[in-house]
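One structure is given below, encoded as structure tokens.
Of the protein chains in this complex, one is absent; all others appear in place.
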Amino acid sequence: MDLDSLYQEIILDHYKNPHHKGLREPFEAEVHHVNPTCGDEVTLRVHVGDDGTVDDVSYDAVGCSISQASASVMTDLVIGKPVDEAMTIHEEFLALMQGKGAVEPDEEVLEDAVAFSGVAKFPARVKCALLSWMAWKDATTRTLEARNG
Amino acid sequence: MDLDSLYQEIILDHYKNPHHKGLREPFEAEVHHVNPTCGDEVTLRVHVGDDGTVDDVSYDAVGCSISQASASVMTDLVIGKPVDEAMTIHEEFLALMQGKGAVEPDEEVLEDAVAFSGVAKFPARVKCALLSWMAWKDATTRTLEARNG
Amino acid sequence: MDGLLPDLEVVRKDFPILERTLAGGMPLVYLDSANTSQKPQCVIDAMVDHLEHHNANIARAMHQLGAEATQAFEDARDAVAAFIGAPSRDEVIFTKNASEALNLAANTLAWASPYQVGPGDEVVITEMEHHSNIVPWQLLTQRTGATLRWFGLTDEGQLDLSGIDSLITERTKVVSLTWVSNALGTINPVAEIARRAHEVGALVVVDASQAAPQLPVDVVASGADILVFTGHKVVGPTGIGVLWGRREVLEQLPPFLGGGEMIETVRMEASTYAGIPHKFEAGTPPIAEAVGLGAAVRYLGDVGMEAIQAHEQAITAYALDGLATVPGLKVLGPTDAALRGGAISFELDGIHPHDLQTVLDTRGIAVRAGHHCARPAHERFGVQSTTRMSSYLYTTPGEIDALVEGLEYARSYFRLD
Partner (left out) sequence: MDGLLPDLEVVRKDFPILERTLAGGMPLVYLDSANTSQKPQCVIDAMVDHLEHHNANIARAMHQLGAEATQAFEDARDAVAAFIGAPSRDEVIFTKNASEALNLAANTLAWASPYQVGPGDEVVITEMEHHSNIVPWQLLTQRTGATLRWFGLTDEGQLDLSGIDSLITERTKVVSLTWVSNALGTINPVAEIARRAHEVGALVVVDASQAAPQLPVDVVASGADILVFTGHKVVGPTGIGVLWGRREVLEQLPPFLGGGEMIETVRMEASTYAGIPHKFEAGTPPIAEAVGLGAAVRYLGDVGMEAIQAHEQAITAYALDGLATVPGLKVLGPTDAALRGGAISFELDGIHPHDLQTVLDTRGIAVRAGHHCARPAHERFGVQSTTRMSSYLYTTPGEIDALVEGLEYARSYFRLD
């Protein structure tokens, strides 16, 4: 239970200066996710271009440093990427979080998100780290479903 | 757990030749009592004279030797007695049954019912012995309430 | 004897209560496992270890003890999901017992959802159900104006399926039936009935309270939409039961009990609810009990449900043979061990079941007397009560011999020879 492995500088930086925060137009889907046990909340919008690129992810969130920083890092990672690639990053992050500290993160793919490796050792905080990622996946899935069906 | 203390000759006699069995007229109240855990049932009628004497108690019952014999013994004891006195006998029998084997029965009052002393040591069978007594009390109380109120 | 558990004596050592002696120094012969099963040491130890070292509330408690307790609780869900072949762990809901699980189903079907039961709709059960699979449906149909119908029984104690097409019709919204009867022993063709029910679009609820202890259960193969069982009959603790439901069904049913853990966001004006399984788990769940149940189903899995089934069948066949030697004894339900579970209810001419039960009890033999919470099944056969012996994975042929001797003794005690 090493606090410094959890609260890495990168995380605290993102917490203090979150990237891409605030709700913006245009967007195809907006979702609201809650961590029911603690009340952390995120409202998140995605804008996917006709070419399948994640053109924007905007959000409004209340929560702890981990959930806030995670949202910020997530937007950095997925904005500008093709949806497929963004989904792969999502998978990778999910695997890291659920790996109980045993998964070696791929820095090529996860960039700043490798700083969250330490979270996996704090089972109660994994949900915090995943909140915005789950919201993003939900919103993106809805967007694609609406577009294709 | 001495079987013979439970199944005294008197009990087996009453079981084989129950007294006052069958439903008769006249009656003021009829009740139906069930032991829900095993399904033993008794339908019981009471006829109380204007002078407050238990003129008749008639019943129909399905159940084990203890519950059948107990009904038979009970009718022997209460029929012909003033209601007050019958209620006292009821109290006495109840105390004996709930005494876990520690209560000394008063043979003057309980007569044949002293044979049920052994039942008190078989907690699961106490309900069997009490079924018809409870039904009698219920029916008698109803009769008196209807008469007085 | 073929089919017995090879390590029967080792298995028996796992159950501390089996060493007990009763009044008069009689060793315990426990033949009431259909009522509740005994608990192996590993189940008791798992609960004690939890209470002494990991006790905390779950989910909401995020500290180390909370994380340990949450992990232990959710591990139990995984163990149960594996035990019944659930396609998803989220489909496993912890209730307080099988009865609550059946009431959960019946109550949520009264409220708005695609499955709502209303006036003119029909609910079909059977005459061999346990009271816990009768009364909830009586209450549901009374409260909604629907009609309760039921399968009758053949003289052999099987479901009378001859009228199935007039019983399960377009009006049928729910078919709820037991997999294995706790009174007659009958094993019902649940998958076959489920197929018919699904043809008319009815929901199938299976009461596996007696099946889960005795047979390998595969919820998907069973054809059930909802399947329930109870912890204390699968060598687990009291205070916990299981409702498994197909995801689509559970997601569409409204919540049952409201409160902590089952919510997403609570505002005074209105609330939104969590996804499954939490939607159906209001309040602090039976945490230590889940830990115990997890250990219990793992234990059964380690012994092997096929092996347990074979053991039960061998014991049941042996018991049926033994009982057949007792004059005046009549068994209710199927007399072929292959067609039945391990609960055998019987009458003995001239001795009321209570009296028989007491005589056996003085010899240390624990059986059940009464209607076994299946009064309609008894009424069907014109009996008010029966005596029931029920075996389990720890039952030995010697215990069956003791029962048969006890029955002989009872006959002589009551001078029936």
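The chains carry the letters A, B and C, assigned in the order they are written, with residues numbered from 1 in each.
Assume a residue touches a chain if its C-beta (ideal position, glycine included) is under 8 Å from a C-beta of that chain, and two chains touch if they have at least 3 such contacts.
All values derive from a computational prediction rather than experimental measurement.
Listed residues C:Gly223, C:Pro237, C:Pro277 or C:Gly294: the one in touch with the omitted chain is C:Pro237. Considering C:Leu215, C:Val367, C:Leu393 or C:Leu407, the position touching the chain not shown turns out to be C:Val367 (whole complex). Touching the chain that is not shown, out of C:Lys173, C:Arg340 or C:Arg375: C:Arg375 (per the contact rule at the top). Although one chain is hidden here, its contacts on subunit C can still be listed: residues 16-17, 20, 22-23, 28, 30, 32, 35-36, 38-39, 43-44, 47-48, 51-57, 60-66, 96-100, 102-103, 106-107, 111, 127, 130-136, 138-139, 143, 148, 150, 230, 232, 237-241, 255, 257-263, 265-268, 270-271, 282-289, 354, 357-358, 360-361, 364-370, 372-373, 375-376, 379.
Within the entire complex, the positions of subunit B that touch the omitted partner chain are 1, 34, 36-39, 41, 122-125.
Although one chain is not shown, part of subunit A still touches it, namely residues 1-3, 6-7, 37-41, 62-67, 122, 124-125, 128.
Here is the rule we go by: only the chains that are shown with their structure count from here on.
Our note on geometry: subunit A versus subunit C, Cα centroid distance of 44 Å, whole angstroms. Once the centre of each chain is set as its mean CA position, subunit A and subunit B turn out to be 75 Å apart.
Residues of subunit B found to touch two or more other chains are absent.
Counting only residues that touch two or more partner chains, subunit C has none.
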